[in-house]
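Let me begin by handing over the structure; questions about it come next.
With one protein chain removed, the remaining protein chains of the complex are shown where they sit.
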Amino acid sequence: MRIRLLFFAFYRDLAGVDSLDLDLPEGTTARQAVDRVRAHGNGTSRLPAEPAVAVNQEIAGLETVLNEGDEVALLPPVAGG
Amino acid sequence: MRIRLLFFAFYRDLAGVDSLDLDLPEGTTARQAVDRVRAHGNGTSRLPAEPAVAVNQEIAGLETVLNEGDEVALLPPVAGG
Amino acid sequence: MRANVRVTRDAIGPGRVLDGVGTPDDGAVLLFQGTVRRHNEGRSVTGMRYDAYVSMAERVLAAIADEACQRWDPSRLAVVHRIGELAVGETSVAIAVSTPHRAEAFDVARYVIEEIKRRLPVWKQEHYTTGERVWLDGHAPAAAPAPHE
Partner (left out) sequence: MRANVRVTRDAIGPGRVLDGVGTPDDGAVLLFQGTVRRHNEGRSVTGMRYDAYVSMAERVLAAIADEACQRWDPSRLAVVHRIGELAVGETSVAIAVSTPHRAEAFDVARYVIEEIKRRLPVWKQEHYTTGERVWLDGHAPAAAPAPHE
């Protein structure tokens, strides 16, 4: 299934890209998607192993099981305002 | 000595004037000035016996001894803002 | 003088009040405006008359602003109170403050409006759709700031 990962701020600087599209097996969790992208090489290996994530614009746990077309955002500590 | 009394809002409506100049003996207190004006007749008799007063723009007790040229304001309950 | 206070017969607009605050050291700007409401205690209001003991009101406003500056050290503080005849929706009082951090902006504005209501020698008379005019109840004017919580 197709999953889109999004990177912001400091994580984008590490990843070197805004987003990555991954093809992952059914049943993959958010944690497994993060592990996969950290193994992807280059700067992504410096992403934290347990970042905050949002699945489809909602804060979600790392054990969340992903579905086809999900948007998984890795969120650095926020600093709005 | 010459003392000026000022009336505001509801008290002005009762007094029918903005201010009254009184000639009072040395040593007169704010309370005595209020008594004097209440005895003045007409609406002023309906002024409260113990209003809040300011002497020269500062909140003052009714026992404050007045001096020549003082401005004594009778202050209804305030409602700014 | 970082605090600026004024009693005026002119309409109060937010732009001019805000122009008096904000420095490059500030991370927060707060504007509070009190406005004339269409209803009060179930009655229909057509307008409000504000009377003041102007010379004393300016002294009390300056004292309140000074207390706020002593306590929270804002960069800028502007307070304007209007008097005269106001229509529904018009601004009777405006408080603008700028501070390095946000908590102080909220504290200053709240302090100033609460002390204005306790201490400012200002009185208001509501005008109703019936034609009746009533001086509103208020507080015995306080001489000094409320004790710190």
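Labels A, B and C are assigned to the chains in the order they are written; within every chain, residues are numbered from 1.
The working rule: contacts are C-beta pairs under 8 Å (C-beta built on N, C-alpha and C of every residue); 3 or more make two chains touch, one makes a residue touch a chain.
For clarity, every value in this text was computed on a predicted model and none was experimentally measured.
Put simply, the hidden chain is in touch with A, C once you look at the whole complex.
Contact residues of chain C toward the unshown chain are 14-15, 18, 22, 24-39, 88-89, 91, 98, 100, 102, 105-106, 109-110, 113.
Interface residues of chain A facing the missing partner chain: 6, 8-10, 12-13, 52, 54, 57-59, 73, 75-81.
One rule holds in what follows: only the chains that are shown with their structure count from here on.
Each chain gets a centre from the mean of its Cα atoms; for chain B and chain C, those two points are 26 Å apart.
Centres computed as Cα averages put chain A at a distance of 75 Å from chain B. One finds 50 Å separating the Cα centroids of chain A and chain C.
Shared contact sites, meaning residues of chain C that touch two or more other chains, are absent. Residues of chain B in contact with at least two other chains: none.
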